[in-house]
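Before I ask anything, here is the structure I am working with.
A single protein chain has been removed from this complex, and every other one stays in its place.
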């Protein structure tokens, strides 16, 4: 019976966009996925007592802390869910892991490779004690992309030739759009590259089952001054507005990536296409319930890209929700992430993607920045000596 | 502050597919819509104590009743949410309203026009005492369809000429699919017609802002015997597999409707298209975040059907969830429904669609059955003498 | 060698829209289809010598006649291609067949069933003498629809359950659009029904391999007065603007048809969808190189509607043109029609669709008009006593 199951107390750090999305997932994972560990929404941490308190009430958290470090001291909290901006990930995650708390950390893992390396080291130490960690590349849990990964692993695409990934948004198209924290390098680390570029790097590598070995890159800041938020005048945009790169993968495919906030009319278009010797797959996050598959082994007279509506019981995660044809949305990916995390903790296995996976994405970002900051020439992606990533 | 708001205790009757969908909505309406009345998930009623108890724990209901009538006696329950099959709607709804409880009743309102009329009468009695009632045509709250209604009301389509509605599913395509209760007239009332036909009748009339005045209809049961569930041999299918009808609307448009469970490959394709003198709209529930609009007043050289991704802050309900381009799913419609219901109760106004709207849909279904049962000839849809529907 | 092949002299009657389309086909059939009979564009007949002469020069016809009857007397003309409005089809076709000329007659075969019956009788007489006749339902030769027919015949759809056909245009949406001959019953016979409704009746029956057995119908003239062409004031529209009907087919499927000139934004959208027990097909003339196929026998986890780009060498007609992926257009259907007609004449076989097929479509139109003119009740489609149609 559900009521006799073991529980896991959760402490959430941060309550903005990601905190809201994670809260909905914590509320939903029980009713739909019947997890082996029942999550208890124990506490929310936020700097402002008023705002954190209001958020806790609204989002269903039982208590509030104004210092996230208090969460680490609480016995009723066994898991820390980090939903703050990237510049605080390393400090919180390392402390939490060292305190013996499981950690789910939003992407990107950190703002620098150095921080990410420290986090991987902490995750390794914690793992030896049975403490788990996971980085929140939630798009791996869009059912269509999980299915895509499964199909590639099953050989439905044969030898991969091309990986083509774009993440197109348009919210900076207007030059009067203000200078928010995401446009400041010290807070955000990078611009479109780290925010949405990180997503397509992870998604493409995950579905392909291959990593990028090197890149040639360009970045650009189209609008270099923007109005200061709540102030007078303008200030400098210190991150990229768009990033393009081409590269090669560990399996010999060619790869093309583009991340931009200046693609007018594309609201949240994470597009992925893979072409292999036996077939192709195509996906667009703006139609996230659909996966397009071309089976190149079929008779040419009836072959073609087919639209798989990924809502069947056979499909990843879909059976837990509604009957076929009833669409899922953006937020469901977070619930799927928690279902897998809770299962891994209960089973004593390592959830995926790991902090090492997050570090590897960070190293791709580093190579992109290196190439774009130079002459756009070929820049290898660093790997661990022991090849752990 | 949220915590000081008035509350409304909710009692849910039924915990199958619809009960699960409504439960998720009751859990979600608070965090996302900040309603003026805070719902309390007080009790779930189900005939089997074991199954109802398990459902209550899983879905978040605080207590259990094995007789729905107990809910009407509880002071901590002010709203009854009816999620049972259609044959019990009338009894529960009338009793609840007469007991002074607000009622949300799943569609179709009832299995017969007579029952629906009794429910409308009860709703009228209750309304005089400030007790509210609503029928759950949740698709009105797909943001794209709410937007469609708004655009038609704003005159963006001009004079309507055509209303074209289809609800295509395929779960009965296989003749070995078993004889479930939905295929038995005494439980389900009718087949595709009452189940999914009712949805397109309501959705089309809602968006058009017009009602059907008469129809010519055909129905068919393609597979007349199916395997008995959990038994030997086969039994007769006593409802329609598919229903087609054409008709005229109160505003002079021609209308075409089709509901079927035999459209192989169409999983949940509720399609709606309206053509008017100034523009057209098209929608498909399998891509429910999209509304296609053709503005016929534009220059012909650049006119065309445009895909509106209905996830902008300007769009109905969308702003309460996520940033632009982040998709919503099927279940969100139920949350929107509750947000509007709670607001109406708090404001002391009548929520929409009313039981009278549900009765009017029932009368269209009656006309369709009458025409199809005869020679397919023209059959007017009955209206109230006072024209209340 | 091509130059030693037998030739067939062609006489074209009419040089408006259809005459132009047929002329392009006569010019193109040789270079692309290497037909067993080489067509010679001998003469064009038109009432005005000036206009016919200009058209002949422009379109590549070697001579001109101002009376089509002269074509029947010419020894260098063995085939009459009738591209005039429907009210003259019967007279020309019967005379030509009786004069021993092969006949290609544009659709609809005639404006009335009586005329069509006379044409079928003449075709039967001529056939006994080896003289061939064909009605120009050119959409059968859209490669995607020919492929659709082949797939249905091969059993890829199993038992048909639904046939859904729409022909949506919008050129009458504006009430200021003038009163052209197509809106006058004495010239055009009927409105949307006979013009574009005839196309979907033929296309749907052809692909399904089944005929309509009866219908319930509605027609409407939305705008009843329109500006007189080149004159003052307005005159009455005497044909339908739109026609809707539902029916049953000889194989037990349900059918739904809609033809309209008031679907704002739909320029030439002939849509066809068939659902069967083993699969489904969907088509839209506005994307005429595509056929959408759902194979319902596939694993549900990877099944879905696939877009077949009908430009492969395996596909009907496509191999004669360009490499895969190079699109064909509207006019190619006429060339395909001629390729098949020339082959049939050379082979001494009957081309398809026959005049009897054209008559059968006419009888469906008659049933639709009968039902719509009455109360919309069920109206059987007449068949020949001997069942020849």
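Things worth noting here:
We just call them A, B and C in the order they show up, numbering each chain from 1.
In this section, contacts are C-beta pairs under 8 Å (C-beta built on N, C-alpha and C of every residue); 3 or more make two chains touch, one makes a residue touch a chain.
Keep in mind that this is a model prediction, so the values were computed, not measured.
Between the chain not shown and the residues A:40, A:278 or A:346, the one that touches is A:278. When the omitted chain is restored, the residue from C:67, C:286 or C:384 that touches it is C:286.
Only one of B:257, B:293, B:334 or B:378 touches the absent chain when the whole complex is considered: B:293. Listed residues B:58, B:174, B:312 or B:350: the one in touch with the omitted chain is B:312. Residues 1-3, 17, 20-21, 23-24, 27-28, 30-32, 34, 54, 57-60, 169, 171, 266-269, 285-289, 309, 311, 321-332 are the ones on chain C that touch the missing chain. Although one chain is not drawn, its touching partners on chain B can still be listed: residues 147, 151, 293-294, 299-309, 312-315.
Within chain A, the residues in touch with the undisplayed chain are 161-162, 164, 166, 168, 170, 173-175, 216-218, 220, 222, 242, 244-248, 252, 254, 256, 258, 260, 262-266, 275-280, 294, 296, 303-305, 375-378.
We take it that only the chains that are shown with their structure count from here on.
Chains B-C form the pair with the most C-beta pairs in contact. The geometric centre of chain B is 42 Å away from that of chain C, both derived from CA atoms. Put simply, the C-alpha centre of chain A and that of chain C have 55 angstrom between them.
Counting only residues that touch two or more partner chains, chain C has 294, 303-305.
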